[in-house]
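Have a look at the structure below before the remarks.
Only one protein chain is missing; all other protein chains are in place.
Our next item is chain A:
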Amino acid sequence: MAEPPVASSPAAARLAFKLIEDGFGPVARDVIATLIEHGTQQYGELLRASALSAAQLRHALLVLVQHNCVNCYLKEEPPTMRGPGPSYFLYEAALPNILQILRVPRFLTHMFDEHGNDAAWMVFSLIEHGRLRWDQLAQAVREHVAGDGNEAEAEHADPDKLRNLFRSLVMERYIERVPACTLPPPPQQVHPNARKKKAAPKPGSEEETELLRGQQEAGVRQEYQQVRFSIPVELMGIGQGSAEAGASVKPAGKRKRTKEPITGGAEEPAKKRGRRKAGEAPLGCAEGRQQDEATTAGAATEVVLWRANYDEFNRRFRNDTIIRLLKDKFSATTAQAVEGMLLANARYEQTAQPAETVMLSVNDVSGALQRKHGNEGVPENVAGVLRHLSEDGLMFLDSCGSGPGGEQFKLHMPKVLQFARLHDLQAAIRNKFGPHAIRIWRLLLLNGQMEQKQVAELAMVPKEEAREALYAMLQAGYLTLQDVPRTNDRAPSRTFYTWRASSHVTIARMANDLYRAAGNLHERLAHEVAKPKPNSKRTDALEASLLELDTQLCLFSDV
């Protein structure tokens, strides 16, 4: 059964309010609070619900949309007998994006370790400003590098180097295009229990029209996914073929309020190149470089804004978690082989949380490892290692027969992550409730439902201690109690009470507790910093705890 995402819980919302107020001020916090309390709204409804003036609300919305904390959608009502239906913009608080603010330092250290100083400043500039054009981004990176004390390096830097770096980050999906505000709102998620089996709609009926409209909207969203990581022609570099550019850029669907569709095709790059060459300044000088970028930006008919893609960072952290777990559980060689599978699967992933990898052969795995680490990074007998892992009782890997590239395997990522979460969860229960409580919890997880007396006997724990541990975990939400009455009046003396432990429920509860703890830590840190003489050791410890807690939040909530 699908459970509601933990990121929408009250504890997560409380943390989101604090993060927004820290970064963008109390006015932005009020807007987010109104959106979360009242849901997705139009501008007029938001103005009435919030106690802000029109100018303040507009400015706050612009800042929040700029930083991707509020999503905009264009809702078009169906046409009526009188004519086409009205269309209006809807604003939605992007709670998952807001909660990522806590993880930004981890993104930046990861980027610094993987791609160097310039890449880290590039991502920093994008996060600082929310969304930027390429010329703005290049200028911001130069200023940051110069501010680091490397003024000479910033002045004489090769312009192509920054452009190549940007291209590689886009191809690795760290940076993406900003979606248009004219995309349709996402479809409503219906709970699996509420889904009813409907017969195919009759042709010409209203249900068929609604179904077709839903398919059309899904098509428009899919078109954005196709151009999300495509690089515009002007950033492909001098001498790049137009066919390559045309292949990477696909036209978007035509929407009512879209003035200019996304460019595509081989004809336009030639025209643009002709226009650019007329005003192009000689390369090599700073002024010429800036003029070139400005001319490029001005000459292009399409304005492209770029932003950091948080999903890709979380995907990398997820892969690191999987590799670390398999290294601890099995061996370093097994972890290397699985790393190859994850690298080879990266380009096939369509969603942030896929169920399993595609079928990958041994050659695919070896090739991916060779590209990343060279020949030394490829373990011997990759096929044997993967076969051994597929025969293990934990069933992380499935063997899918053999193909042209050798034996084929599929990795079940949710199973590996669930194992990692259970591992951390049990450590948390032991620290919170004691060693007897963790023994009781494991017993209930394995045996299903049991009575209190049975629990105490099988766990070899005194009756009073078992009762205290059971009720403490029940109060925290880590266990559930089921009453089985023998009579209709449900009298306690004639009712059986059985205890149950569910991994899904406990993990969701744990994630909620982590959000609450993060909110409390943030509150305490703000309190300590606001003191006239803050204790630097204490504030540093609080900040470090907050960042380490976010590592747990990433595992339980975002991967």
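What we mean here is this: contacts are C-beta pairs under 8 Å (C-beta built on N, C-alpha and C of every residue); 3 or more make two chains touch, one makes a residue touch a chain; residues count from 1.
Everything below uses one rule, namely that contacts and distances are computed from a predicted model.
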Would you mind picking the UniProt name of the chain not drawn here, from "N-terminal acetyltransferase B complex subunit NAA25 homolog", "Autophagy-related protein 101", "Lipid desaturase domain-containing protein" or "DNA-directed RNA polymerase III subunit"? "DNA-directed RNA polymerase III subunit"
Among listed residues A:119, A:132 or A:175, the absent chain is touched only by A:132
Any idea which of A:59, A:442 or A:500 touches the chain not displayed? A:59
Selected from A:146, A:165, A:181 or A:346 as touching the chain missing from the view: A:181
Hey, which of A:25, A:78, A:448 or A:462 is the one touching the hidden chain? A:25
Considering the whole complex, not just the chains shown, which residues of chain A touch the missing one? 22-28, 43, 51-56, 58-63, 65-67, 72, 89, 104-106, 108-109, 112, 124, 127-133, 136, 178, 180-182, 257-260, 303, 305, 467, 524, 527, 537-538, 540-541, 543-544, 547-548
